[in-house]
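A single protein chain has been omitted from the complex, and every remaining protein chain is retained in its original position.
Presenting chain A:
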C-alpha cells in the first residue's frame, strides 16, 4: 500500500459522497419504487476510533455498513480504506450456525479463507473463548446458550477474523436491558485492549455516547448524515459516567437533533 500524503496514514475508512438508491419493482409492469437509502454521505473514520451511528429506523444505517462490506453496491461515490479492508461484522441477531459447536462457529471465517494455520486458528479460538468467558461452552451447540452468550459468540466470531474494522449493526438490540449494559461494558474493555476501528450502529443514544469518540446522527428520506457529534468524555469510561452532567448534555444535544429533524418533515 502506498502512503499518499495526508489522509491514508491514520484513516481507517473514508466515504466520499456516497449514494445508495434501492429500486424495487412491485411487479413486472408496476411502477418502480425508489428509496434513497444513502444521500451524499461523507464520513472519515480514523484508525482506532470508535464511531457510533444513530438515527430512526429506515435512515440507512444498515445500508451504510452493507456498502462498506460490499454486500450491496453503492450507486455513486467513493469508499477508501486507509489500511487493510478486512472487516468483521456483528449483526443484530447472533446468526450462529446451529449445526456447529461454539468453537466451530468461531472458526467459520477460518474455514472460508484459511488465513491461519489450523493450529493457530484453534489456539486463537480457545483464547477468544476465555476472553468471552465461554470456555465451558466450547463444545456446546448454539441452541444451548442464552441470547447474551450467543451474541458474545457472534462478536468473537467477528474478532476471530482479526478485522481492521469492526462493524456492528445494533448488536445488543435483541438483548434485555441488563445484559445489554453488561455487553456494552465488555465491548469497551475489549476495545480498550487493542483499539480496533469500530463502526457501531445503535438505537440507544446513551449507549452511543457511552461507547464512542464520535456519534454520527442520521436522518431518513433521504438517508443522510445530519451531524457528527464529538464525545470528549475521558476514557476509560464506565456505567457511572451516565449520571454526569457532561454526559447528559451530549445525550440531550443528540436527542434535540433527532427530534428537530423529525418535525422538519
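The criterion applied here is as follows: a residue touches a chain if its C-beta (ideal position, glycine included) is under 8 Å from a C-beta of that chain, and two chains touch if they have at least 3 such contacts; residues count from 1.
Definition applied: contacts and distances are computed from a predicted model.
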**Q.** Per UniProt record, name of the chain withheld from view ["Succinate dehydrogenase flavoprotein subunit", "Nickel transporter", "NitT/TauT family transport system permease protein" or "Transketolase"]
**A.** "NitT/TauT family transport system permease protein"
(Q) Going by the contact rule already stated, which one of A:97, A:127, A:239 or A:256 would touch the omitted chain in the full complex? (A) A:97
Q.
Considering the complete complex, identify which of A:15, A:43 or A:109 is in touch with the unshown chain.
A. A:109
Q. Given the full complex, what residues of chain A touch the hidden partner chain?
A. 66, 69, 71, 87-89, 91, 93, 95, 97-99, 108-109, 111-113, 141, 143-144, 146, 161, 167
